[in-house]
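All protein chains but one are shown in place.
Up next is chain A:
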Amino acid sequence: MLKIALALAFALVGGAIALNLWRLITGPSALDRILALDTLYVNAIALLVLLGIHLDSALYFEAALLIAMMGFVGTVALCKYLLRGDIIE
């Protein structure tokens, strides 16, 4: 039961990451690409959580936490650059 649900969820999140990559490549504006990167890191967290359940190890949680923090900082820095022309004023 759990194995089937995990396999389906892996496929769904993998498909979501493929869709994000498509938007990252063909996004018409720079902000679309930033939004795609933002979604990409959230989906990477989902994939890591699924991998932690699948392998039955709590080790991947730290990686998910690191990705969450660094992804947010990256998104804010990119938006700030487009908004003000500078990151740290």
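Everything below uses one rule, namely that a contact is a pair of C-beta atoms (placed from the backbone, for glycine too) under 8 Å apart; a residue touches a chain by one contact, two chains touch by 3 or more; residues count from 1.
Assume contacts and distances are computed from a predicted model.
*Asks:* Hey, which one's the missing chain according to UniProt: "Na+/H+ antiporter subunit G", "NADH-ubiquinone oxidoreductase chain 4L", "Sec-dependent nitrous-oxide reductase" or "Multiple sugar transport system permease protein"?
*Replies:* "Na+/H+ antiporter subunit G"
*Asks:* May I ask you to list the residues on chain A that touch the chain which is not drawn?
*Replies:* Listed in rising order, the touching residues are 1-2, 4-6, 8-13, 15-17, 19-20, 22-23, 29, 31-32, 34-36, 38-39, 42-43, 45-46, 49-50, 52-53, 56, 58, 61, 64-65, 68-69, 72, 75-76, 79-80, 82-83.
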